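Of the protein chains in this complex, all but one are displayed in their positions.
When the chains are written out, they are named A, B and C in that same order, and each has its own residue count from 1.
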Amino acid sequence: MNVYPYLVAVFLLVIGAFGIARSHNLIHAVGCLSVAQAGTYVLLLAVGYQHGAGAPVFGSPASTPTRNVSDPFVQAMALTDVVVSATVTALLLALSVQIGKRHGTVDPDELSALQG
Amino acid sequence: MPTFDHGAADIPALAITIPILVACLLVAFGRRIPRPVVDSVALAAALTVLGLLAALLASSSHGRVVSWTARWVPEHGYSVGIVLVADPVGAGVAVLAAALVALALLYSWHYLSSVSGHFHALMLLFLAGMVGFALTGDLFNMFVFFELMGASAYALTGMKIEDPTAVQGALNFGIINSLGAYVSLSGVALLYARVGNLSLPQLSAALAGHRPDALLIAGFVAVSTGFLVKGALAPFHFWLADAHAVAPAPVCVLFSGVMVPLGLYGALRVYWIVFARVFPHGEIRRAFLVLGVLTALVGAVMCFGQRHFKRLLAYSTIAHVGLFVVAAGLLSASGTAGALLYIAGHAGVKAALFLLGGVMLDRYGGVDEVELWGRGRDARVIPWLFVAGGIALAGLPPFGTGLGKAVSEEAGSHAGYGWFPVLFVAVSAITGGAVLRATGRVYFGLGADPRSRAHGSETSGSHERSDVDQPLRRVPLTMLVPIVGLLLGALAVGVLPGAHTAAEYAAGYFLDSGGYTAQALGSAGHVLHQTPLPNWTGLGVGLGLLSAALALAIAAVALYPPKLRVGERTTRVARAPIIALHRIHSGHVGDYVAWMFVGIAALSALVALPLQR
Amino acid sequence: MTRGLRLLLFAGGAAATVVLLVFGVLGLPHFGSSFHPYRDHAVPAAVSHKTANVVSSINFDLRGLDTFGEETILLASVVGAAVLLRPAEDEDEKRPLSGGRILDSTRLVGYLLLPVTLLIGLDTVLHGALTPGGGFQGGVVLGTGIHLLYVAGSYQALERARPEDLFEYGEALGTGAFACVGIAGLLAGAGFLGNLLPQGAFGSLLSSGSVLLLSAAVGVEVASGVVVLLARFLDQALRVGKDTPR
Partner (left out) sequence: MNLLIIAALTLVAIAAVVVVFTDDPARQAVTLSVFGLLLAILFMVLQAPDVALSQIAVGTAVVPLMIMLAVRKVRGRQ
């Protein structure tokens, strides 16, 4: 059980990529890409977790800072990552919309403009 | 504390921030001010950054310039901050990026009027991403700037939204690069869990001499994957042809000239600083050589089979990426120096050719050498620039491409790989020959009219959308100056005395992982010894002339095919693998994802299997 | 490539990748272990700058350059999406949203939630140095919150509340402010993005020095960015014209 969270993270990365490979719709593929990215959040946060520790926030003025908290750096990375993913997803969706407009389809099997 | 010049230590952060600040101004006010002002402001920003970085490069040649952001300097070898480290290679790549952005902005003076302001802002953000990626000494920070390069690059690729191929190429590029980045980030997480820090010097210090266990192999392969996707190493290279073929010409200049080499820079930087003292060199060298040769061959064959001129150039970039990887993959100072010179020379030549491709598109409304046969016969200057670019791509001395090729060949032969000159001559002759063939058809009307026997399932480029509003009647000076400047720059790399010496010296710093680590963590930097080396040797000049002559011969044979008495069956058998190779490049993003995982598998097998024994 | 072949190829590559990564993660410290050297250094560093939320301290102080880069990614993506979703040369004008009856109760919920959401968003931004939250989280809440007006069925009200130009300024202003704080650090000799403001008392609202300022800058930028992005997508969704694909 000590590696279950890590295995789930790997699973998310690969299943998301699988979703893109089998996708019939580019918008669906972009959705799958965000599943793959969720794998990286889970991996990061699992790496930073510590049994019995608290969140790295010393909420009230009374609470004294202690080192018995989970790793804040992985949380900062995951936070950065969440924002990056949202904006890049927006960009990719914008491109999908334009593909739909220009090709009349968003099925990658029917797009044949870039062969050879 | 390291004794560094505080003035130079501030430059890396400034060089990242200035383009971002100016981009903010352009986003806010770009649509309200006249276009010439937008052009001038953006160009001035790029030139300012170029000046700063040139000063940084000069300063870094006396030792690395180290700065910890917000002054979180290491205490007892540990820091919580981010370190920026400028060594000659990092600063040099950043200079290249700024110079190419400046020339690309000059070229686009009359360009893409519908996105004025936003286009310039994206170019400057792209520049900030490249400079940050080149100068940072922190693995997660590398990832951040990698994504910044990505986000601006996807948008720049798909900029011509009326063009169906442009948006498709941009999406393929975006999906594959993002997925690669996520694989990289997983690797970053693995390394972080092991070491507890992500600055390259601290990773290096913690891992030096460590046994190469499964976690480190997985971390190395995963981190490298994202960078090698950007670096277009086969089989991660598929997105490149799609993106380059459709992006506006000045954007292609940045992609081929510096973004793709930056991918390789990232992979090699991480390898040298973090892993060089973990993995035995033999295994890593084999991995780089195998994938590099594969990339070079695939690129060369695909390049020669194209009729879409920008796609032809894109595959030629893939072929040259293969050569860079083969040279740098020797894992020696001389091999790295060869790759550096080759990258610099190639950047000038390839950027000039992409801009020439842009001129062709704007003038004749297409880039299909078959459709445009003989259309350019009235042009006077442009055809000769094409010829110069093609022959320089083939490695004619004294162009920088020729020098990089010569130095790489000698480094390879010296290391006992006798096949190096054969590969380099063949690949550069084929790619140069392809450019000369296209030039011969379009601008000189050579050969038989190809339209009669053209067959049409491949990407032709006859429906490409022009980048300007009206077809050009004559080529304006703002387009001509960057083209000539780039070719002269490529020439300068090979002509300036001391180019080889400087490259070897820069490579020395790049490979010196112990020195990098010690200096970044606080000890005084030491200056490496400089050995004067001649630029050209007789053998190098000879091989350069040979590949240039071969390129001309290949172009001639392609234009006037000799009537060979070969049975139809033989031709079919010979063509089958080439057709299969073309089929693999399908433009289907699902295929590219599948190939990416095959690539990860190949890379891990090449690295891990020999280590098991 | 046929679909079967593609999936087969993927299966082969992915199987090897899974083997690689699984062997890799087996070498990780066990889940929940107490090996966190960065944490051990970051907590005292954050406390020394009077920042109670260590995650915010890392984002805006210890590793501010990451966040600066990330804000720039946001700026690039928003500018990029705005460029990509601009009305093409050959497109016709926008049609108003047709049909779509909206229940009065939905409308009411929308209007009621709006001020609540905006307040929560603002609070999250300002308390980022103290409690979970900060510029990102609050900014997204603010940017999305305004779109409750759309849920309330009033696209016109939404368009009035959200002049896009203003938010493009906001976008540029947020990133620009971040850059200026960075350069101010350089000028003051505290290093790029150095934390030079007075840092107040640990746990009070105005503690943590420039962390608060940077968090607010990010809040402005993220809120504006989300508004511009959603506005562009909404605009596209409503611009269903007769431009047939070529």
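Things to note:
As a working rule, a residue touches a chain if its C-beta (ideal position, glycine included) is under 8 Å from a C-beta of that chain, and two chains touch if they have at least 3 such contacts.
Please read all numbers here as calculations on a predicted model, not as lab measurements.
For the chain that is not shown, the touched chains among those present are A, C, taking the whole complex. Subunit A residues in contact with the hidden partner, per the touch definition given at the top, are 1-2, 4-5, 8, 11-12, 15-16, 18-19, 24-25, 27-28, 30-32, 34-35, 38, 41-42, 45-46, 48-51, 53-57, 69-70, 75, 78-79, 82-83, 85-86, 89-90, 93-94, 96-97, 100-101, 104-106.
Seen across the whole complex, the unshown chain contacts subunit C at 31-32, 53, 55-56, 124, 132-134, 136-137, 140-141, 143-144, 147, 226, 229-230, 233-234, 236-237, 239-240, 245.
By our rule, only the chains that are shown with their structure count from here on.
A comparison of the A-C and B-C interfaces places the larger number of contacting C-beta pairs at B-C. The centroid of the Cα atoms in subunit A and the matching centroid in subunit C are 14 Å apart. Within subunit A, residues 9-10, 13, 17, 21-22, 43, 47, 73, 77, 80, 84, 87-88, 91, 95, 98, 102-103, 109 each touch two or more of the remaining chains.
Across the assembly, subunit C contributes residues 6-7, 10, 14, 17, 21, 25-26, 28, 36, 38, 42, 58, 63, 66, 70, 73, 77, 80-81, 84, 88, 246 that each touch 2 or more other chains. Here subunit B touches subunit C in the complex through residues 10, 13-14, 17, 20-21, 23-25, 27-28, 67-72, 78, 80-82, 114-115, 118-119, 121-122, 125-126, 128-129, 132, 136, 140-141, 144-145, 147-148, 151-152, 154-156, 158-159, 161-162, 164, 167, 186, 190, 192-197, 213-219, 221-222, 583-584, 586, 588, 590-591, 593-601, 604-605, 608, going by the rule given at the top.
Taken together, the subunit A residues at the contact with subunit C in this complex read 1-7, 9-10, 13-14, 17-18, 21-22, 43, 46-51, 53, 55-62, 65-67, 69-73, 75-77, 79-80, 82-84, 86-88, 90-91, 93-95, 97-98, 100-105, 109. Residues 1, 6-7, 9-10, 12-17, 19-21, 23-29, 35-38, 41-42, 45, 58, 61-66, 68-70, 72-73, 75-77, 79-84, 86, 88-90, 168-169, 171-173, 175-176, 179-180, 182-183, 185-186, 190-195, 246 of subunit C touch subunit B in their complex.
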